[in-house]
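For this view, one protein chain was removed and the others were kept in their places.
Chain IDs A and B follow the sequence of writing; residue 1 opens each chain.
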Amino acid sequence: MNKFIKLIFVLIISTLIASSQSFAGKLVIKGSTTVLPIAQKAAEAYMAENPDVKISLSGGGSGNGIKAIIDGTADIGNASRFIKQKEVDLANAKGVYPVPFRIALDAIVPVVNNKNDVADFTMAQLKDIYLGKIKDWKEIGGTPGKIVVISRDSSSGTFGVWKDLVMKKERVIPSALTVPSNGGIVQAVAKTPGAIGYVGLGYLNSEIKAVKVEGIKGSDENTLNGSFPISRGLFMFTKGWPKGETMGFISFILSKKGQELVKDAGSIPLF
Amino acid sequence: MIKQRLIIQKLWFLLLRIAALLNGAALAVIVYFILSRGWRAISWEFLTKAPKDSMTAGGILPCIVGTIALCLVTILVALPIGVASAVYLNEYAAQGKLVRLIRLGINNLAGVPSIVFGLFGLAFFCIVLKMGVSIAAGGLTLGIMTLPVIIGASEEALKSVPNTYREASLAIGATKWQTIRKVVLPVAFPGIITGSILGISRAAGETAPIMYTGAVFFTPELPASILDEVMALPYHIYVLATAGTQIEATRHLQYGTALVLIMLVFGMNLSAIILRAKMRKKLRI
Partner (left out) sequence: MKRQVIDKGVHSGFLVIALFSITALFWIVVFLFIEGIPILDHVSIKDFIFGKYWYPTDEPADFGIFSLILGSICVTLLSGIMAIPLGIMTAVYLAEIAPPRVAEIVKPIVELMASMPSVVIGFFGMVVVAPFIQQVFDIPVGLNMFNASLMLAFMAIPTICSISEDAIFSVPTALKEASFALGATHFETIVKVIIPASLSGICTAVILGLSRAIGETMVVLMAAGGAAMIPGSIFDPVRPLPASIAAEMAEAPFGGEHYHALFAIGIVLFIFTFMFNLIADYISYKFRQVGEASL
């Protein structure tokens, strides 16, 4: 029995000692689920090219990505929005200088169930739906039926952009279903006939129907020329100017090859 | 009159049988869905390769290894502490306020919601002890969570050791510690192991305590140190089903992972149940 207890102590102590050391060739990436498919594709390709590098990837949202950079728990923090003043202040207080890299563009597209015949939303309609003022599809010329509003968890970057650009900072009704990811919205909308949701361009597929906004289709072209009203940049943040593997990875994403992966992942490449 | 009463009894007994049957049916339905949709995903490659193509293909080896690693740390933490606690409660302690307090602590620890263990693990192991998201932090969190189960099982095993054994040992001049070490623990050992397997199997299936302490979304390399973060089977099911990039397209992988997880958990449980049944038979003779 004593042996076991000794073992535990040794385990804990060695854990504590080892925790102060960092491992070479290891990259920890955290943050926005919107950037996740890009980061994942890039990580797979980068690890294939550099077999001695170990990359671990977790989601959690933009706030989490930037937080991880400030706390030093990640090498790269993904965010689907720019850093907030509050976060800059927190970083300054801790003596950290977060450096942003814009790695791609993205459009947030309203989506409905395939059975829904609505073809176009105005920004005002979208806002009223999410405010709960419009409750039935017939009010905007669709087939009568209750609108099921699906939204994202309040700390996701996608939600933040939606709130800024569509809601103009007003509040989404409490009865909105919340799901933890873009993929979750796709699934919920595909399963629910009266549903409306919003996803990053990369998540559009045949299970759901993308709807035009103010007559403009969400696409690469319309985002790059600025005509699609709900678009944003996607960022990777590093703690200070990147070095070593972090630098290597960021350079890889910003290279021609990396940007092709951005396109594969369904977002809009910078060039 | 008596006839009527017997009819009432019959009807009620039928209802009770139906109730018992319902449980079995519910379990059967769940297992059926997971099995029928999951088995096609399972192949040699699924069990021995890392996920690839944004986790829409490939296998779940890192998740299996991660779950096993977490379980190992869990057992290293919970087994010694659990058995020692049970030895104290059953062999040394006299009934009193202190014992009552310890028992209250154990019972309440058993009732703490799994997500609260996760919060504690995050605040204490990950942040205060600076372990970060790692096997160590996740395993320690699970270990504390599993402790009450192991204490309960060990105590039961110790109770089943006949008192005559202890008395005989003490009578030939052994001290209490010698008696416990040489007589009581060896006899109780199979029971302790059975209970521990049950406890660990529950830890293997837990998600909430490791979400923020041990498991991550994607890390295809196998862990090299106890401070590495891992993928874990339960968390993998959760992310594939809710946060994956291709939720519908990876359905078969989700069912497959769920199937592997329940096979692991049920396998441990069944072996414990069979072991226990065998032991009971032995004791009866």
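Just so it is clear, a residue touches a chain if its C-beta (ideal position, glycine included) is under 8 Å from a C-beta of that chain, and two chains touch if they have at least 3 such contacts.
Every value quoted in this text rests on a predicted model; they were computed, and no experiment measured them.
Every shown chain touched by the omitted chain in the complete complex is listed here: A, B. From the set B:Leu6, B:Leu47, B:Ala168 or B:Ala224, the residue in touch with the chain omitted from the display is B:Leu6, counting the whole complex. In the complete complex, the residue from B:Ala84, B:Val187 or B:Leu222 that touches the missing chain is B:Ala84. Residue A:Gly194 is the one among A:Gly194, A:Gly218 or A:Pro242 that touches the chain not shown. Touch with the chain omitted from the figure is made, among B:Ile144, B:Val161, B:Ile192 or B:Ile226, by B:Ile144. Touching the chain that is not shown, out of B:Trp39, B:Tyr92 or B:Phe189: B:Tyr92 (per the contact rule at the top). In the full complex, subunit A touches the omitted chain through residues 5, 58-64, 66-67, 70-71, 87, 90, 146, 148, 153-156, 160, 171, 173-180, 188, 191-195. Although one chain is not drawn, its touching partners on subunit B can still be listed: residues 2, 5-6, 8-9, 12-13, 15-17, 19-20, 22-24, 26-27, 30, 33-34, 80-81, 84-85, 87-89, 91-93, 100-102, 104-120, 122-124, 127, 144, 147-149, 151-152, 156, 175-178, 198, 201-202, 204-208, 211-212, 234-235, 237-238, 241-242, 251, 254, 258, 261-262, 265-266, 269-270, 273, 277.
What we mean here is this: only the chains that are shown with their structure count from here on.
For this pair, subunit A with subunit B, the centres built from the Cα atoms lie 34 Å apart.
Residues of subunit A touching subunit B in their complex: 1, 4-5, 7-8, 11, 14-16, 18-20, 23, 28, 33, 36-37, 40-41, 43-44, 47, 54-59, 73, 179-184, 186-187, 190, 202-203, 207, 265.
Looking at the complex, you find that subunit B touches subunit A at residues 52-55, 73, 76-77, 79-81, 83-84, 129-134, 136, 181, 185, 216-221, 224-229, 239, 242-248.
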